[in-house]
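Starting off with a structure, shown below.
The other protein chains are all here in position, but one chain of the complex has been omitted.
The first chain written gets the first letter, and so on, giving A and B; residue counts start at 1 in each chain.
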Amino acid sequence: MKEKQLNEKESLELITQMIRNTRQRIEKGNGIPFLIWGYTTVLVSLLVWYLLSTTGNPNWNYLWFLIPVIGFPAMMWAIRKQEKGVKTYIDRVIGYVWIVVGIAGLVVSASAIFLWNLPILFIVILMMGSGTAITGLIIKFKPIIFSGFAGILLSFVCLIVKGYASILLFALIFLVMMVIPGHILNVNKKHY
Amino acid sequence: MFKPLDPLLHSELRLAIISILLSVEEADFVYLKEQTKSTSGNLSVQIDKLSEAGYIEVKRGFVGKRTRTVCKITRVGIKAFEEYVESLKGYLNLNK
Partner (left out) sequence: MYKHMESNTFTEKESLALITEMIRSAKNRLEKNSGLPFIISGYITIVMITASWFLLNHHHYWNLLLFSIPVFGFLSIPLTNALSAKEKANHLDRIINKTWLILAFGLFVTMVGGLPVWAFPMIFYKTVSYFLLFIGIGVIITGVVIRFRPFVFLGFLGILASLVPLWLNFFDKTHYIVWFADILVILMMIIPGHILHYKRNKSHV
């Protein structure tokens, strides 16, 4: 654009055009965070379940920390890769929702492992479900809203079922709550 | 009612920049350049002018070896833009 004098009508059109372009570019967000956390959780759960049920050695529970250890760096990498150059309030809010839920999850998990016997699987599903539902409502994407609420409701399956089987249920719930919607979101994005 | 149009905003590239920044939390140099289809030099100059007037906030940082410039609209900028639009209405003879 060169420096050009505008008349009033052109000014109005320019403003409108710029605003509309910008709004069109606001994507609904992609499914990558869901896929990262979803797959990491599912795979680590299955690993822990396998090791626990075959050896009975409770120390394998420390492997749960693989989830944040793998998850957080993966998220950082994903964010860096998709440097869009523009941040909308939706991006900001969703980013923070996940940070908050993630840290809360970490705090509670650490307490469960080092301090008390908490129904940790139940609590984690509850929190991740809440995070998912909140994100879904913000980006107004029904499958994710639904999966989040489903997660919250299914969470106390892990409160009721005892023993190693609850870990399998935990993995299954995460599959349904995060992995599948994550894929749906990615596919959907291309048609947006 | 012919209120004077803010000369700082009444210019194609600057108006485009402000309109974009109005709609987002923040945007970087590359994005602004893409959207406005301007040259780096020109964009840089106009960003500085808007920044000097306090209409936008500019943060210069580094991403690896590259520099990254991020811009954000300010309250002052929003107000100025609002007044500009009001003036436009006057010129366009629209009743609201």
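We adopt the following convention: a contact is a pair of C-beta atoms (placed from the backbone, for glycine too) under 8 Å apart; a residue touches a chain by one contact, two chains touch by 3 or more.
The structure displayed is predicted, hence computed values, not measured ones.
Chemist: Using the touch definition from the top, which of A:L137, A:L168 or A:I184 touches the missing chain?
Modeler: A:L137
Chemist: Which of A:L43, A:I70, A:V93 or A:I113 sits in contact with the chain that's absent?
Modeler: With A:L43, A:I70, A:V93 or A:I113 as choices, the missing chain is touched by A:V93.
Chemist: For the chain left off this view, which of B:I17, B:L32 or B:I73 is in contact with it?
Modeler: Of the candidates B:I17, B:L32 or B:I73, B:I73 is in touch with the missing chain.
Chemist: Touching the absent chain in the whole complex: find that residue among A:V69, A:V107, A:A165 or A:V187.
Modeler: That would be A:V107, which touches the missing chain.
Chemist: For review purposes, identify every residue of subunit B that touches the missing chain, sorted by number.
Modeler: Within subunit B, the residues that touch the unshown chain are 22-23, 25, 37, 73, 75, 78, 81-82, 85, 89, 92, 94, 96.
Chemist: For subunit A, which positions touch the chain that isn't shown here?
Modeler: Residues in contact with the chain left out: 1, 9, 12-17, 19-21, 89, 92-93, 96-97, 100-101, 103-104, 107-108, 111, 115-116, 118, 122-123, 126-127, 129-130, 133-134, 137-138, 148-149, 152-153, 155-156, 159-160.
Basically, only the chains that are shown with their structure count from here on.
Chemist: When the C-alpha atoms of subunit A and subunit B are each averaged to a single point, how far apart are the two points in Å?
Modeler: For subunit A versus subunit B, the centre distance works out to 34 Å.
Chemist: For the complex, which residues does subunit A have touching subunit B?
Modeler: Answer in residue numbers: 1-6, 8-9, 11-12, 14-15, 18-19, 21-23, 83-89, 91-92.
Chemist: Would you mind writing out the residues of subunit B in touch with subunit A in their complex?
Modeler: For subunit B paired with subunit A, touching residues are 5, 10-13, 15-16, 19-20, 22-28, 30-31, 34-38, 42, 63, 85, 88, 91-92.
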